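Omission of a single protein chain aside, the complex is shown with its protein chains in their original locations.
This part shows chain A:
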Amino acid sequence: MVEPALVLYGATYEKALEALDELLRESGARYALLVDKKGFVLAHKEALWAPKPPALDSLATLVAGNAAATQALAKLLGEARFNELLHQGERVGLYVDEVGEHALLVLVFDENAPLGRVKLYGKRAAQALAELTKDALTSPSKLGLDTEYREGASALLDELFGN
């Protein structure tokens, strides 16, 4: 298949979580997510003081869609990509940076987090995560999901959709 899947697990996943946690502390942001470019959440952390986040699936999907659109826009303008996206509202802002070729770092911050810190530490964390996830590209077919998995999933399909 053309597009390799990002697979995060074990020590790499733990390290990614640590990196997100540290980033939250340094930047003062509310939520930090590592999202793949297809819109799936790979890892996420929330600051303890922050209110409950919005639906993370929706957030990840919209960010990935937005990043894809922005990249197409960049190509139209003769750039390979815009590496960094920043959306600033009245109170809340969104910072998105590329993590290697297949993932995105997403930071949601409010007025308590200075923009300079968000950008500085966001950029650093994105680089660290890119290094970390470099080896996490795997073909999902090698993961040993077998007939038993397929049969189990099939039974759940019957349950969810009816026979």
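Worth a mention:
Definition applied: a contact is a pair of C-beta atoms (placed from the backbone, for glycine too) under 8 Å apart; a residue touches a chain by one contact, two chains touch by 3 or more; residues count from 1.
Following the convention adopted for this analysis, contacts and distances are computed from a predicted model.
Looking at the choices "Gliding-motility protein MglA", "Energy-coupling factor transporter transmembrane protein EcfT", "Na(+)/H(+) antiporter subunit A1" or "NADPH-dependent glutamate synthase", the name in the UniProt record of the chain not drawn here is "Gliding-motility protein MglA". Looking at chain A, the residues touching the absent chain are 1-3, 5-10, 13-14, 36-40, 42-43, 55, 57-58, 61-62, 65, 68-69, 72, 139-141, 143-150, 152-154, 156-157, 159-162.
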